[in-house]
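Note that one protein chain is taken out, while the other chains of the complex remain in position.
For subunit A:
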Amino acid sequence: MDYLFLIIGSLVIITCFYFIISPFFSSGEMPAGEMETEGEKLTLEQVYSAVNELEMDFLMKKITSEDFEKLKEDYQLLAAEMLKDETEGLKLGKAKHLPEGKKKIKDVEAEAEILRELKKLRQQKG
């Protein structure tokens, strides 16, 4: 019986040792300084959640209609700007080589896309 407990005790020690030592034998080392973090990045979803909350506060008569309109406009401007940045970021490479007339058409297309995206996001938020 004592031998059994001795074996189990040894197994416990070996298992712990394995957990601790195994990372040193795995391939590749990622410098600890480059580890990922989500950080405090502002997302479109956050802006839309703010607009929704604002709308609820207005409908629940907690804020005035002037404040509501002004803040809503600010938020929508911010959302549009963020979408525009996103779209331009993607198309920057291609658009650089386009003539002036075609660039304008592309801008209009981008605006329309932003509006579509905004509408879709609002519907998703419910």
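Rule of thumb we're sticking to: a contact is a pair of C-beta atoms (placed from the backbone, for glycine too) under 8 Å apart; a residue touches a chain by one contact, two chains touch by 3 or more; residues count from 1.
One rule holds in what follows: contacts and distances are computed from a predicted model.
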Chain left out of the displayed complex - its UniProt protein name, from "Cytochrome c heme lyase subunit CcmF", "FAD:protein FMN transferase", "Monovalent cation/H(+) antiporter subunit G" or "Amino acid ABC transporter permease": "Cytochrome c heme lyase subunit CcmF"
Positions on subunit A contacted by the hidden chain, ascending: 5-6, 8-9, 12-13, 15-16, 19-24, 26, 29-33, 35-40, 42, 46-47, 49-50, 53-57, 59-64, 67, 71, 73-75, 77-78, 81-82, 125-126
